[in-house]
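The complex appears here minus one protein chain, its other protein chains still in place.
We just call them A, B and C in the order they show up, numbering each chain from 1.
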Amino acid sequence: MAITDFSPVDRAGAFEASFPSPRKPHTHRRTSMTTSGDNLKRLLDLYRTMARIRAFEETALEAHKAGDIPGPLHVSIGQEAVAAGLCANLRPDDRLTSNHRGHGHAIGKGAEPARMMAELYGRASGYCRGKGGSMHIADFSVGMLGANGVVAGGIPIACGAAQGLKLLKSDAIAVCMFGDGATNRGPFMEGMNWAALYQLPVLFVCEDNGVAAFTAAESVTAGQGVVARAESCGVPGVTVDGNDVLAIEETARDLVASIRRGEGPRLLHARTYRLLGHTSTDPAAWRRAEDVEAARGREPLTRFAKLLQERGATEDALGAIRKQAMDEMVKAREGARAAPWPETAVAFDDVQDVGAVAWAR
Amino acid sequence: MAITDFSPVDRAGAFEASFPSPRKPHTHRRTSMTTSGDNLKRLLDLYRTMARIRAFEETALEAHKAGDIPGPLHVSIGQEAVAAGLCANLRPDDRLTSNHRGHGHAIGKGAEPARMMAELYGRASGYCRGKGGSMHIADFSVGMLGANGVVAGGIPIACGAAQGLKLLKSDAIAVCMFGDGATNRGPFMEGMNWAALYQLPVLFVCEDNGVAAFTAAESVTAGQGVVARAESCGVPGVTVDGNDVLAIEETARDLVASIRRGEGPRLLHARTYRLLGHTSTDPAAWRRAEDVEAARGREPLTRFAKLLQERGATEDALGAIRKQAMDEMVKAREGARAAPWPETAVAFDDVQDVGAVAWAR
Amino acid sequence: MGAVTLVEAVRLAALQEMRRDNRVWVLGEDVARGGLWGQYKGFLDEFGPERVVSTPISESTIMGAGLGAALVGTRPIIEMRIFDFVMCAMDELVNQIAKVRYMFGGQAKPAVVVRMPHGMWRNSAAQHSQMLEAWFAHLPGVVVVTPSNAADAAGLLVQAIRSDDPVLFFDPKDLWQAPGELADEIAPIPFGKARTVRTGDAATLVSWSAAMPLVEKAAETLAGEGIAVDVLDLRTIWPWDEDAVAASVKKTGRLLVVHEAVEVGGFGAEVVARIVDRAGPTNLKAAKRLGAPRIPIPFAPPLEAAVRVSAEKVVAAVKGML
Partner (left out) sequence: MGAVTLVEAVRLAALQEMRRDNRVWVLGEDVARGGLWGQYKGFLDEFGPERVVSTPISESTIMGAGLGAALVGTRPIIEMRIFDFVMCAMDELVNQIAKVRYMFGGQAKPAVVVRMPHGMWRNSAAQHSQMLEAWFAHLPGVVVVTPSNAADAAGLLVQAIRSDDPVLFFDPKDLWQAPGELADEIAPIPFGKARTVRTGDAATLVSWSAAMPLVEKAAETLAGEGIAVDVLDLRTIWPWDEDAVAASVKKTGRLLVVHEAVEVGGFGAEVVARIVDRAGPTNLKAAKRLGAPRIPIPFAPPLEAAVRVSAEKVVAAVKGML
């Protein structure tokens, strides 16, 4: 059996029963359906963001399968509502740190899919000049401070970004994205204490998809959950249905507003579901088929489309949004495929100003 | 101004106001005074342990001042009740990991003061053959797995010791001592989650003396405190008055019993007070004089002596215990002073079996 | 047993040892599911969840708990998944595991194996490609194992599990699929004994881990051009087989150390410095190293390829020394 990726090799169902199937009811602060001030344009914008994220990742998956994209690829298909709902409330000068599953965060924050795709392809026109790839997507010009290959790696960085912004008397905030798996690493607790202590303008967002790599979150996480952990350290938190883009959008709006008012850090716990495997080559076959099936029924795009239709959007309008998104990404892919590789000299750039090796020594 | 130790150099009162003065009331599970089954012999044993710890450290302090003991020396004067009350409930095969302030833990666990003192002196007859010193006191023969120079360093080790004991089907438990400062390091949270997850036989003991080095705990610790942090990760905890040896002894007895019954990890939060500075050369002059004075009035030995007298112990009997303790430690000091240094070859021992350098290459 | 891949070889080695000694157990992320690389495939079924412990993402505690469990007499295999993540557990490794035996005057026996699959592999970029094995040769208290093929990896892993020393075992990611022959019973291979891969008088080539196959290929190319070289696989860089290298260099007068890691401050520097000192500089015609430039590992395939050592670069370096 060939090892093709950072993906599981023992896919038999030894742990099948441990995958979280009956979820605890989500705690909403209010029902998103009754929010006043909704208007179709805003809702369609949210849908568009989600559709673009989905289209980007489906295109990238295909390109990876075709052998065009090298390295590991972690997609967030099924989790798009979190990035979309959250980022609708952020300004370009708000800073965001991401994790290994960061395409949605980048697109939400305003990064250009064409340059992202070029980066996934390792091309010179990519955001990182081809030196980062999917796991290190960054666009500092829109406040996206980078994906991260280390679980929880972005947490201290976000704390520091918030501290720096505060020192500079900016009213921008920092946002920190991480998964359920990250809440078991020490820097999570250190970061909560730190942010609460200095009352930093930072929003922590736990994208809880119930799984870390190939192990169910429940089987490696004890106690009362991420919100209780954060609150024990002084960071107030709230749990929302992460597949309900409006719940995310509204909750994030309130949290961002209070953070921007200087009321200190907050945590948003979004319960969602990773529809595919850990990496693009992981079938995640150890999960119970009926759980995955049920999850598909709750997936955020379909679900939001239904709501939008209730609110007067036509299937045609939604289809057009999806098509536009897919066209954009196909074009991005074509551009990336045609783009030149970085010159070898680029490998020797961006190391450090003093003491860098010259190309070629 | 000479730097003589790991001690503060800017001793002016810039932070005076931040030292915790009005303490929150302690939460006892019951009043120690009304416990049934107390008997004078048991109480005098507790007093003896406290007196021996106090005498050991006072002797060591003097020896350090005299220039006999090299390296940094962290004493626990004022905190003796925690070690004494706790260790009264432990068996020799229970394992204990300690921190940088570990003399009391070692004596409580049954280590011999003479060999401890020899180690502080760096002599060949010391527990570590003179290679560890105060910060690395260990006596594996009585389950004392070592002091530690890294804050929180003992937490993962204790978790693993408990896990190993469980694997070996032993009914011994692991005990993990750390200060309030350690609760802000990531391994604290990781350890709580880990112990709760595997339901390990481990007792975490937070000796909260309200200060970490030269900084008040309150000024660097946000949120609801160590018990809330532990409980959020699934480890039940209880706060006791750490200067009340009976409260400690009783609470620890219950916790140890439930851990030994296989009920999983527990945390004991003991609020106490470090009467002296961080190291032997630190005057801790930044603290408010009246706070220190008030703390002296609550110090555990005097307080327990009063109680013992109410219960019928004579001042003579208590004096004799103190004198015996001091005699023991003076003798330990004399022995240490007279003991030979380790041979140079000892420096080359105990590195590793394979690939060790020979003396002298 | 016959032909197996490296990953299967180390799986069988760990399996054999866990069957032999029930104090041996493994902890790390996803190990109950066979491990990221399949190196523990089937272990859960055979040994159960108490000896095959899938852990939270808590590297500090994985490492530190491994130590604690060793201190009470068990013999853990600490699985780090990918080397780079050990950076999250360095206090536990460097300040605790490497020092407890010494600090406590011999009372502690930190019999752990820390497995850290390392090196460049399929464009994993800067945070998943590092080779820092040289750091640990500089760290007192540990053994550093750097196998380059299935049989060595299996034999060295058996030795590591039986060792009372803490052993840092660097699985070479890029060679997981490399085939090799394995005996039915895997015998331990002692630490510090180099393997002579081929012999010749023109120069001494020393390497280990993932660079080894390139060096062998280069040696073949050179042989085709009439240049015969000694090729030594160190197999462990601490302890390392100074005598074997010195003897070879005495014969050839020329030393080239090749590693995938950054050349500056790599273990090649130690080999060169030591051999120069032992042989006396005037007795040598050349003593050189070949490693990566001092840059993080880039993602794009052509960039990654450009900074990797290669058989061509080895050939050129040898010719440059003659």
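Throughout what follows, a contact is a pair of C-beta atoms (placed from the backbone, for glycine too) under 8 Å apart; a residue touches a chain by one contact, two chains touch by 3 or more.
Model, not experiment: these values are computed from the prediction.
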item: Identified contact with the non-displayed chain, of B:A212, B:I259 or B:L318; value: B:A212
item: Residue of B:G108, B:G133, B:P201 or B:P300 touching the missing chain in the full complex; value: B:G133
item: Touching residue (missing chain; options B:V151, B:V175 or B:A295); value: B:V151
item: Of C:G42, C:G106, C:P140 or C:P301, the residue in touch with the unshown chain; value: C:P140
item: Among C:P147, C:G200 or C:G266, the residue in touch with the chain that has been omitted; value: C:G266
item: Missing-chain contacts mapped onto chain C; value: 84-85, 87-88, 90-91, 93-95, 98-99, 102-103, 125-127, 132, 134-135, 137-141, 238, 261-262, 264-270, 272-274, 276-277, 280-282, 284-289, 294-296, 298
item: Touch residues of chain A, complete complex, unshown partner; value: 95, 97, 126-132, 136, 138-140, 145-146, 148-150, 153, 155-168, 170, 174, 186-187, 190-191, 193-194, 197-198, 349-355
item: Residues of chain B (touch criterion as defined above) contacting the omitted chain; value: 1-3, 5-6, 8-11, 14-15, 70-72, 122-123, 128, 130-133, 135-136, 148-152, 181-182, 184-186, 212-215, 219-221, 286, 341-342, 344, 346-348, 351, 356-357, 361
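In this text, only the chains that are shown with their structure count from here on.
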item: Shortest contact path, chain A to chain C, counted in steps; value: 1
item: Per Cα centroids, the chain farthest from chain A; value: B
item: Whole-Å gap separating chain A and chain C, where each centre is the average of the chain's CA atoms; value: 35
item: Between chain A and chain B, centroid-to-centroid distance (C-alpha), Å; value: 44
item: Length of the line joining the C-alpha centres of chain B and chain C, rounded to whole Å; value: 40
item: Contacts with 2+ other chains: residues of chain B; value: 186-187, 190, 193, 197
item: For chain C, residues that touch 2 or more chains besides their own; value: 55-56, 58, 60
